[in-house]
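Every protein chain except one is present and positioned as in the full complex.
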Amino acid sequence: MAVCSVEVVPLGTKSPSVSSYVASCLKILDNYPDLEYQLTPMSTVIEGDIERIFEAVLKMHEVPFSFGAKRVVTNLKVDERMDKELTMKGKVDAVQSKLSG
Amino acid sequence: MAVCSVEVVPLGTKSPSVSSYVASCLKILDNYPDLEYQLTPMSTVIEGDIERIFEAVLKMHEVPFSFGAKRVVTNLKVDERMDKELTMKGKVDAVQSKLSG
Amino acid sequence: MAVCSVEVVPLGTKSPSVSSYVASCLKILDNYPDLEYQLTPMSTVIEGDIERIFEAVLKMHEVPFSFGAKRVVTNLKVDERMDKELTMKGKVDAVQSKLSG
Partner (left out) sequence: MAVCSVEVVPLGTKSPSVSSYVASCLKILDNYPDLEYQLTPMSTVIEGDIERIFEAVLKMHEVPFSFGAKRVVTNLKVDERMDKELTMKGKVDAVQSKLSG
């Protein structure tokens, strides 16, 4: 299990607003019920099997092209750990318990 | 006003757990009451004046060295917009209204 | 054709030196003669078919685990363009011609 973050950014879109592209990219994840995700202000965080995440991100990257974008820059960050289970909730909880401890 | 995300990653720390470093980095932000922040599973998102954010991130980057880390990799992503106010909440709301609309 | 950059960073490795891990990751690319790559000080830049690049990056990400790393953070940035061919050389040339022009 890996925790990843992904941002899909279309360039040359006339308007600086990209939220409709982001929303369309997120709909891809509806086809991946085995992946959990969380929308944050700077990226979408995804938890699950790393091969499935790569497959989904490749599809998310292609979405803005189907809406007419001519160039897309996508950033994928992967965090994977072998010695213990890594989850979105576990990562945040670990930091918060240190903050309050 | 800018919205940024920052990750501070110490290398060569023996243990693969880095949450105590992340917690110490977050304490820096207590000295910046003018900056709002949100902890997410893959980064800390910060909202506020861009010069103040750069100043805070420089200090966050130095924190792991003071705890003995020999190498630190920090990633800072800045999103700034001139035509309308950009906020953490506004960015997420814009996507969610497209998803439900 | 896409141009991508990838960084594979093992955490908790005792030594802050990671060049031997990076070198092992690069050897993966020998199995992808259809992908061109360039080593830079902060990442490896890869040019080629995006599906092949995703496949190769997934394998590069797994390399440090086979050398005993317990946690790996990988960053993949993809730049793809539909209106003209995007190449590593073309991207640098475009900027340099503007600088000298």
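Observations on the model:
A, B and C are the chain letters, set down in written order, and residue numbers restart from 1 in every chain.
Here is the rule we use: a residue touches a chain if its C-beta (ideal position, glycine included) is under 8 Å from a C-beta of that chain, and two chains touch if they have at least 3 such contacts.
Predicted model only: the values in this text are computed from it and were never measured.
The residue from B:D34, B:E80 or B:D93 that touches the chain not shown here is B:E80. For chain A, the list of residues touching the undisplayed chain reads 9-18, 69-71, 73, 75. Chain C residues in contact with the hidden partner, per the touch definition given at the top, are 3-5, 16-17, 19-20, 22-23, 26-27, 38-43, 45, 47, 77, 79, 81, 83, 88-89, 91-92, 94-99. Although one chain is hidden here, its contacts on chain B can still be listed: residues 50-51, 54, 57-58, 61, 65, 69-83.
Basically, only the chains that are shown with their structure count from here on.
Ranked by how close its mean Cα position lies to the mean of all protein Cα atoms, the top chain is A. With centres taken as mean Cα positions, chain C sits 19 Å from chain A.
Centres computed as Cα averages put chain A at a distance of 17 Å from chain B. Taking each chain's centre as the mean of its C-alpha atoms, chain B lies 25 Å from chain C. For chain B, the set of residues touching two or more other chains reads 16-17.
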